[in-house]
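Please read the structure below before turning to the comments.
Of the protein chains in this complex, all but one are displayed in their positions.
Labels run A and B following the written order; every chain starts at residue 1.
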Amino acid sequence: MSVTLEELARRVGGEVQGDGECRIDSVGTLIGASAGQISFLSNVRYKRHLKDTQASAVIISPDDLAASEYTGNAIVSQDPYLAYAKVAVQLNPGPPARQGIHASAVVDATAVVHESAWLGPNCVIEANALIGERVQIGAGSVVGEGTAIGADTVLLPNVTLCHGVKIGMRGRIHPGAVIGSDGFGIALDGGRWTKVPQLGSVQIGDDVEIGANTTVDRGAIDSTIIEDGAKLDNQIQIAHNVIVGAHTAIAGCVGIAGSTRIGKHCAIGGGVGIAGHLEIADHVTLTGGTTVLQSIRRSGVYSSGAPVETNQKWHRNYLRIKQLDEMARRLKELESRLLDEAPGNEE
Amino acid sequence: MSVTLEELARRVGGEVQGDGECRIDSVGTLIGASAGQISFLSNVRYKRHLKDTQASAVIISPDDLAASEYTGNAIVSQDPYLAYAKVAVQLNPGPPARQGIHASAVVDATAVVHESAWLGPNCVIEANALIGERVQIGAGSVVGEGTAIGADTVLLPNVTLCHGVKIGMRGRIHPGAVIGSDGFGIALDGGRWTKVPQLGSVQIGDDVEIGANTTVDRGAIDSTIIEDGAKLDNQIQIAHNVIVGAHTAIAGCVGIAGSTRIGKHCAIGGGVGIAGHLEIADHVTLTGGTTVLQSIRRSGVYSSGAPVETNQKWHRNYLRIKQLDEMARRLKELESRLLDEAPGNEE
Partner (left out) sequence: MSVTLEELARRVGGEVQGDGECRIDSVGTLIGASAGQISFLSNVRYKRHLKDTQASAVIISPDDLAASEYTGNAIVSQDPYLAYAKVAVQLNPGPPARQGIHASAVVDATAVVHESAWLGPNCVIEANALIGERVQIGAGSVVGEGTAIGADTVLLPNVTLCHGVKIGMRGRIHPGAVIGSDGFGIALDGGRWTKVPQLGSVQIGDDVEIGANTTVDRGAIDSTIIEDGAKLDNQIQIAHNVIVGAHTAIAGCVGIAGSTRIGKHCAIGGGVGIAGHLEIADHVTLTGGTTVLQSIRRSGVYSSGAPVETNQKWHRNYLRIKQLDEMARRLKELESRLLDEAPGNEE
């Protein structure tokens, strides 16, 4: 398929510069694009590629356009990345939803599967599961007893939904994700651990994406909750009774311990760790690699961590961290002595 | 089912306050419980909910009870969380063990499967595997060649046990867990990596729980060992030849590098990283997010890491870490000068 630049600009609410009739059939990067492709500039790092791009058109902000010598075809937009996203969807509608039940799928007689749904090869649907309209279940995925999946949700292959989980509409769950495994509830009984039954469930809202090999544990008593519009990347661990607020985005390798409540519209960077029983306010950004051991009650950008250095320098500074408290006391002592002695000291 | 408070108290060795005849049918949180439910107080954070709880009874410590105005029904116990765990098991015995082999399961002719075991849909049991009494194998799980699983162990769906692994009795292995994958053994050969065959196995003791998407690699020569009663949460990586001591609990997202030996009765917090070839003593607690690069030879509580701050403040302090060694030297220099000059200085 191909579309005119004019048409694309109209769809994304941008202004055309240059030839609105030029036809676009696909997207490309500034550096990789060729004739018939449209690219975009949203990250300043890649500005230098603008002058040499072979793309038939570029999506760009008014400021970047003004600051550049670029004179080719463009869609001028205040938010080039969002405009690009819309263009990319327009040019790549994705495969049509499939329908039916593969001969190798195992579906319990008590499961209710909508006739418009698709169940892939070797997937397993257990007793009393509910599979909604146009739901797509990838090969080898398992839907546990009594689990319900809302309309238009897609499970990629080898996803595991445990028993009694609720998944909303228009979700997308990537391979290897596990939803509803037992929370890590154990109690000491004379030096040995006794399992605490995990009796809650997991409730996942609408328009939620769950990344590959991400795990979301079921609650101990109440449920673990991922609210509408939350987006989770790969290899994330969500412990029992965590609440992830609506429209919060969480990058890869994040771990959130039990009963912590993450606010709405938060942005959590890769590799962040958050301790249990904390509250993180709405609109909090945590930069990559941050460890959070206390609640954060105000929106804002927060960070922790130590800088990378050559191993040799790091060793020297690293050991000094163990002396910090002592250094601070010695500094204070020096100040008190010096300020006593210092002539004309008003302090 | 429902049980009297008296009966529950007797089972957990607690004292009844109030109406021992009141009937309990399920558990709830202090804030969420309704009539017929029993709740518990073990975390000080939730004390404030005690006065408003609608639970028919509460499990509470003598001290918390004395310190509160709570006058409702209670089971008074020195360890409310453990008592709750026992009550929860009593009220929620869980589904009965299933028996038989699903028609879609693939079982090698040489595998030995006890008649009381259950093999779920699309699971695969390879040559010479041994499946013990009442073992439950979830849908899509794979049991490798020559692997043995002890009585009453439960594999949830999509678990992978590689070849020649030994799993003890009463274990519970959650979806996506992988036991017995190759250890990461590579040797440089003229700038290229040569694979070092991983010839050991994995031995997992009795009463071990393995979380979702946790990985336990097989040993290089000897075996990787998880001793009796160890409890592992989700997304943990146990490298080749690690030994995890009996009754040690490990929270999510922990990584333990090769040949490290973790003691017995340790508690390892979420996101901890432990380097290879180390020894961690018995009864060591590592708080969440700690990185351990040296052996810990004494029991105790250990931590590392830098505090979370606003991104702005963090930037300033973060850069200073690179100057720490220099700051320490300058501080010492100042002290030597000042202490020389200081009148009446006895140092």
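Heads up, the rule we're going with is that a contact is a pair of C-beta atoms (placed from the backbone, for glycine too) under 8 Å apart; a residue touches a chain by one contact, two chains touch by 3 or more.
Owing to the predicted nature of the structure, the values given are computational and were not obtained by experimental measurement.
Interface note: of B:Gly13, B:Pro62 or B:Pro307, the residue touching the hidden chain in the full complex is B:Pro307. Residue-wise, the contact with the chain that is not shown comes from A:Asn122, picked out of A:Thr53, A:Asn122 or A:Thr260.
Here one chain is not drawn; of A:Val3, A:Val112 or A:Leu338, the residue touching it is A:Leu338.
Screening A:His174, A:Arg218 or A:His240 for touch with the missing chain picks out A:His174. By the touch definition given at the top, chain A reaches the unshown chain through residues 27-29, 32, 43, 45, 79, 81-82, 84-86, 88-89, 92, 94, 102, 104, 120-122, 138-140, 156-158, 172, 174-176, 207, 209, 211-213, 229, 231, 233-235, 247, 249, 251-253, 265, 270-271, 288-289, 305-312, 314-315, 318-319, 321-325, 327-328, 331, 334-335, 338, 341-342.
Interface with the hidden chain, as seen from chain B, comprises residues 104, 106, 122, 124, 126, 140, 142, 144, 158, 160, 162, 176, 178, 181-182, 184-189, 191-197, 199, 213, 215, 217, 221-222, 235, 237, 239, 253, 255, 257, 273, 275-277, 285-287, 290-294, 296, 300-307, 309, 313, 316-317, 320-321, 323-324, 327, 330-331, 334, 337-338, 341.
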